[in-house]
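Sharing a structure, written as structure tokens. Questions coming.
Left out: one protein chain. Kept in place: all the others.
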Amino acid sequence: MIFGGTMLSNGLVFARYSLAEWIQGLLGDRLEMIPEWILFPLLMLAGCLVIIGFITVFALFAIWMERKVSAHMQCRLGPMEVGFHGALQTIADGVKLLGKEDIVPRHADKLLHYLAPIIVFAGVFPLFVVVPFSEKILISDINLGLFFVAAVGAVEVVGVIMAGWASNNKWSLFGAMRAATQLVSYEIPLGLAFLTIILLAGSFSMVDIIHQQEGWLSNWFLFHNPFMPIIFLSFFTASLAECKRAPFDLPEAESELVSGFHTEYSGMKFSIFFLAEYAAMYVVCAIAAVMFLGGWSTGIKPLEAWLADSAGNPMREVLSNTVHLVVIVTKSMFLVFVQMWLRWTLPRIRLDQIMHVCLKVLLPWTMVAMVATSAIELCWPGGNMVLTALTIVIWSIPLLWTLKAILDMTVGIFLKFVPSGR
Amino acid sequence: MTMASMYFDYANVAVFFVFAVVFVILNISVISVILRPTVENDQKDTTYECGEPSVGSSWVRFDMRFYTVALVFLIFDVEVAFLYPWAVVFKDLRGAIGGSATGVFVFLEAAIFLLILFVGLIYVWKRGDLDWVKSSSAQEVDARQRQMIEAKDEVRL
Amino acid sequence: MNILNTLSILAAAPSEATAIWLPVFFWTFALVSVLSSLAVLVVKDIVRCAFLIMSSLSGLAGLYLLLGAEFLAFTQIMVYVGGILILILFGVMLTNREPLLIKRMKATGLVAPGVLAGLILFTAIGYSVCTVDWKVTDQPLPADADTPARIGNALMSDFILPFEMASVLLLVALVGAAMAARRGGAEG
Partner (left out) sequence: MMTIGLTHYLLLGGLLFSIGMAIIIIKRNGVAVLMGLELLLNAAALNFIAFSHYTVGDVRGQVVAIFIIMLAAAEAAVALAIVLNIFQHFKGIEVDEVSTLRD
């Protein structure tokens, strides 16, 4: 399931290379004749097209995956009719949405109603500039990578409030206010988690952060010291809230607010909101993978060294990029899967509980963990094997306990279906 | 990192931003206009309120608690923004071998910065500004005051 | 030869592309910020005013980027667009006089003095900007403009006292505003 999507995105991202090569082949020597002030934007546009292709494919795949995951978690089959196991169902839905009428309520603020989906999408799409796929396959390694994510990620809230306000619908406005409150408050734990990683890596750049974590698995920032898993959990929780995913899906709580801030949106405008949501899902998961799970690094030192040693060996370079691409997309897709899994595990929480979790649990804990990490970094620069071992030992207890609980439950469910033999 | 290279990076962002805007406009106003039907209907344009005729405008007044949350957020947002430059130089300044004087100094500086703001967090926490549902005694005080001053148009979420 | 390699080599050196696109970006950002702040003067709807201010401040963030202050640009977006604007919007929604649509501001009384004051101020500023001989350096910002690290070093050395004072100021703002908001909330 995961690998199908990986292969597809693999092809798409490589397309950026082949597109550039195709342009070159087409023009040959005449390439120099194109003024570079035209050439640059054109090539950047090629990057855009690749990324929009990736987002579309990812959204199609993720929506199908979401349906399948939720169905199987409830012992249903999910979509089965269109294509193999309903694989083409999302495409059919997309086509349906394309043909849907665009309805703007009479009393809406028409201009803002029109602008809102644009701002929401424009607040998510540029984030893909810094999302790395492999050493060579990334749009641009911005100097200020993580800070860029923190800043541009904040723009989405504006679009959400705009949508809710412009609709002149009570459900929309309530949803938008909830969304705004939730999105802004969870930016603080998110920012503190970014700070911790920047502190450890000494750089904002995504590629630098990944290079710091190469080598064995124990180099991942997740295992840096016993406080890092706290930061990771806080980051993941906050990113769930930022994506408005369950259990933080209060802004669009179907059972109470119809559809939240996009109640009055239909047709393509609605699908743009949806696309932005799924794109944001991938972005936060990929960034979590970069920050804590070593990015594209496999965590096996000899393999990494073998892949990196590609001097004069173009085939190995391609192989290395492919492996890294598969690794980082798999890590991100795993986190996406966990997001979907949580949706069907945890009930939606109330607004006061959301505020409680953010301001009274995540904020103090993340702050303490950040200060502790900086103190540790002061005493043992560059990490320490003892601390890593300690981290793994301490955190394996809750992890194993959780695994046991999961195993008990799954085995219990499976046993129900086993015929009793009589 | 040279200036030109920096511009190159952000030119990418600019192209992505413009592309996102154009992409959405194209989808909303061009492609779907060609494909979708447009059937005028007076009822269709009404605000959706679960099938009932909608009552009043929805541009209503909100509760004060939203403001307090946004306030706490803004203060801590600025704090986090202040700490980014500190975080990025921390590795350089703490010295190669742990515990150099500069390193301790830089650490303490940020620790004091955080501590002062932590005091603020504890203050608003203790005064109950972070409680979404107010304690029953605070609610009683509120109710009494509300009776004295007429405020009828609040919508509570 | 890979075109992307060529690209990265070209990107490292100041080029014709920068020379052509820089003015374009400057004028775009300048127009965005000036036009949207001018629109604030005219637009009656206070919520639209808030969004216009946002676009004006985003344009300014773009200008900071052109001036090599990338850190400042993103701080601007993070604090203004993500923070202050939300606060202002909440403020707007909290101060509607009536539950029904009173989002339009009252007619204004001081249009002529306002415009006049603005014009006079701009003339004065423009005059002084054009007449004073600013000592422009040949080397605008160092070539290795690693701004955040340099800002961090400055904050940790020359600007220690303001840095710590900032936290005190933020504390005071938090406590003061929370108290004022509480009083305002308790009465309503």
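Here the chain labels run A, B and C in written order, and each chain numbers its own residues starting at 1.
In this section, a residue touches a chain if its C-beta (ideal position, glycine included) is under 8 Å from a C-beta of that chain, and two chains touch if they have at least 3 such contacts.
Since we're looking at a predicted model, the values are computed, not measured.
For the chain that does not appear, the touching partners among the shown chains are B, C.
Chain B residues in contact with the hidden partner, per the touch definition given at the top, are 64, 67, 71, 74-75, 77-78, 81-82. By the touch criterion stated above, the residues of chain C touching the omitted chain are 20, 22-24, 26, 30, 33-34, 37-38, 40-41, 46, 49-50, 53, 56-57, 60, 63-64, 66-69, 71-72, 75-76, 79-80, 83-84, 87-88, 90-92, 94-95, 97, 105-106, 108-111, 113-115, 117-119, 121-122, 125-126, 129-130, 134-137, 139-142, 147, 150-151, 154-155, 158-159, 162, 166, 169-170, 172-174, 176-178, 180-181, 183-185, 187-188.
We adopt the following convention: only the chains that are shown with their structure count from here on.
Averaging C-alpha coordinates per chain places the centre of chain A 19 Å away from that of chain B. Centres computed as Cα averages put chain B at a distance of 17 Å from chain C. The residues of chain C that reach two or more other chains are 15, 21, 70-71, 75, 78, 82-83, 86, 90, 93, 146, 148, listed in rising order. Shown for chain A are the residues that touch two or more other chains, namely 40, 143, 147-148, 150, 165, 177, 180, 184, 187, 204.
Contact residues on chain C toward chain B in their complex (touch as defined above): 11-15, 18, 21-22, 25, 65, 68, 70-71, 75, 78-79, 82-84, 86-87, 90-91, 93-96, 98-101, 103, 141, 143-146, 148-149, 151-153, 155-156, 160, 163-164, 166-168, 170-171, 173-175, 177-178, 181-182, 184-188. Those residues of chain A lying in contact with chain B across their complex are 40-41, 44-45, 47-48, 51-52, 98-108, 114, 117-118, 121-122, 124-126, 128-129, 139-143, 147-148, 150, 165, 167-174, 177-178, 180-181, 184-185, 187-188, 191-192, 194-196, 198-204, 258, 263-264, 267-269, 271-272, 351-352, 355-356, 359-360, 363-364, 367, 371, 374-375, 377-381.
Partner chain C is touched in their complex by these residues of chain B: 1-8, 10-11, 14, 56-57, 59-68, 70-75, 77-79, 81-82, 84-90, 92-93, 106, 109, 112-114, 116-117, 119-120, 123-124, 127, 129, 141-142, 145-146, 149, 151, 153-155.
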